[in-house]
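Just one protein chain is left out here, and the rest sit where they should.
We call the chains A and B, going by the order they appear; numbering starts again at 1 in every chain.
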Amino acid sequence: MSAVSASFSIDRDSHIARIRISRPERRNMIDIATGRLICDFLDQVDDDDDITAVLLSGEGPDLSAGWDVADVWSMYIDAPGGAVKKVPSQRARLIAVADNWWGPRGLYSRLLHCRKVTILEAQGDCLETGLFFALCCDLTIAAENARFGCPRWHTLGADGDLSLLIAAVGLKRAKDLMYTAVPWTASQALDYGLVDWLVPADELTAKAVEIAKMCASIMRDGIVSEKYALFASLEKMGVGLSFAAATIVASSLSNIHFQPAEFNFLAEVKRAGEASAVAASRARLDQISTGKD
Amino acid sequence: MTRYGTAESIAAAPTQVLYEVDRATGVAWITLNRPEKHNAMSVPMRDRITDIIHEANLDDDVRVIVFRGNGKSFCSGNEINEEWGQRRPHERRRTLNVSYRYGTDMAWGRLGFSQAISRSPKITIAQIHGYCAAAAYFMIACKVDIVIAADDAKVGALEARFLGPAGAAASVHINRIIGMKAARRTGFTAMPMSGVEAQRLGLVHECASSDRLADHARNVAEEIASQDPGALLHLKGRIRAAEGLMDTSVPSVTGLFVSHHLQSAPDEMDFWKAAKEVGVGGALDADKRRKGAVDPRTGDEGVVAL
Partner (left out) sequence: MIDVDVSEGCALISTADFAPLTRHDGAFARALAAAVIDLSDDDDVKVIVLRASGPDFAPADQGTFPRDLRGTVTAWGQDFSASDAIYQALCFSKKVTITEVAGVCSGAGSALVLASDLTISSEDAQFASPFMCMPESNFVLASLTIRLNRAKAWAVRGRPIGAHEAMACGLVSRVVSRAGLASATQAAAEYAAAMPLDGIVMSKMMLQAVLDAHGVGREFDMANLYATSQRAAGVTAEEE
């Protein structure tokens, strides 16, 4: 485990808090420890009346290439009931998925329910975790080189919340991302309503700070009360139900069985390692023309 | 039903909200007529809108209801700092009862004028030009069936910076109309959308240049009104039913968050205090000069006169 997987700072003068994911050697994939750190910092930020906006960004060329599957097994084993038998119990899988990702204490739920205005700097790969960051944050500023998607859905099936994606981009576009797994370019993401602003990569941070200051000029009472009104409205739009369903569905991910002729991603990870499995999966997909230009 | 307002504001409402029915075409016109205030809506004006819609709903000749505004703007929102019959002036910021009446009964709630618009069995249209801000944005433009806008209209929760977004990000209706992310953007930045931008997002059905807007809206309204009246009622009825199933209403608690209940922090401008001292226009100017304030409307010739 690297010593620092994310850095945190607070600028009281501009009322802005910053979260910077720094695992560039892993393309800022989010592991359990990093997710915890982010949640803990959001707890602190939520209790700090000086802060009105939170900026989330990643070090290096990518925002985040996804969930770091390297610690998937330990996530299950470490959960209550996870080590009673040789294979983690279903309750351990549920608890692990809930507490780390989709449940009230999980990373996505925590970010979505932050009481401050949350602003994302999206660049390079914004895959899976990166995509969900864009959906959970209030505002997203994207560099022209950003791409959004969830390639893992094509290998294993869609296992995360779909309600935010559908509410942002529409039902058929969401399904397109589910069943063709070709990431969207930043300009597509802007067209579809996933991204709010598109800027050259070297202007990304400056634009994000400008927007954060704009938000910070709104009265605090206005921001916090609107966030709570938003939480009420997210429930009306079924986001709570969808997160609860995502907890159940995602916990069944490791129960997936592959038909004899299917590419068994999980077995390939075990056999040849994660990098090799991803490469094999990509190569296989590249052979199929997608009908897209 | 109790009607709130001062004797003066109640007396003025019939001239500030005009109503005419073109019985030949089946189009009813609701015209906001308070151009000196960018058609800011007083409490009696909003009550009058509710009354007119009820009248139009019962009028078999009316198939389509169009909202429009005289003067430079469609409407800048609700009148602020208004005396509307609170027992004591400070009550507007202090008691839950009065806030809930103002925010819910009179606005977001089932008795409010915005729901009178969204629940009309007739097809509703808004013809938008100039500013369409604050309540005009989320209680008229986002409640009608079809919006026709001038290319350069300025639409959005422009008051959010000094009064709070007041439901602009949270409204389920707005989330369904412009998308979940754009709803948060417009609420949390207070930035206006142009008519063209609002069309791209899905709020506006069609745009026209300012000089063509009135004709264009009339054509659309008359074309729709030429359809079979029974068919239109059926169509609107099933759309309304589907909206109910989807649940497009605003969380009713949002009514509590109307600006009157919010307080400014010591380092924030007290909009109400400033408005009392230097008037609403002066308070808006003071807001622009605040430390750290980034004005999202930079480049505009002026700000919306609420």
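Definition applied: contacts are C-beta pairs under 8 Å (C-beta built on N, C-alpha and C of every residue); 3 or more make two chains touch, one makes a residue touch a chain.
Note that the structure is predicted; figures quoted are calculated from it, not measured.
K.L.:
Counting the whole assembly, list the visible chains that the omitted chain makes contact with.
P.N.:
By the stated touch criterion, the chain not on view contacts A, B.
K.L.:
For the chain not shown, which residue from B:Ala241, B:Ala265 or B:Val278 touches it across the whole complex?
P.N.:
B:Ala241
K.L.:
Which of A:His15, A:Arg93, A:His154 or A:Lys227 sits in contact with the chain that's absent?
P.N.:
A:His154
K.L.:
Looking beyond the chains shown, say which of A:Ala70, A:Leu171 or A:Ala206 touches the absent one.
P.N.:
Only one of A:Ala70, A:Leu171 or A:Ala206 touches the chain omitted from view, namely A:Leu171.
K.L.:
Using the document's contact rule, name the residues of chain A that touch the chain not shown here.
P.N.:
153-163, 166, 169-173, 175-176, 178-181, 191-192, 237-238, 241-242, 245-246, 249, 252-253, 256-259, 262-265, 284-285, 288-292
K.L.:
If the missing chain were put back, which residues of chain B would it touch?
P.N.:
123, 145-147, 173, 176-179, 201-205, 220, 223-224, 227-228, 230-239, 241-243, 245-248
In this section, only the chains that are shown with their structure count from here on.
K.L.:
Mind pulling up the chain A residues that touch chain B in the complex?
P.N.:
14-15, 49, 117, 135, 138-140, 164, 167-170, 193-196, 210-211, 213-223, 225-226, 228-230, 232-233, 236-237
K.L.:
Flag every residue of chain B that touches chain A in the complex, lowest number first.
P.N.:
Contact set of chain B toward chain A: 160-172, 175, 178-182, 184-185, 187-191, 201, 247, 249-251, 253-254, 256-257, 259, 261-265, 268-269, 290, 292-294, 296.
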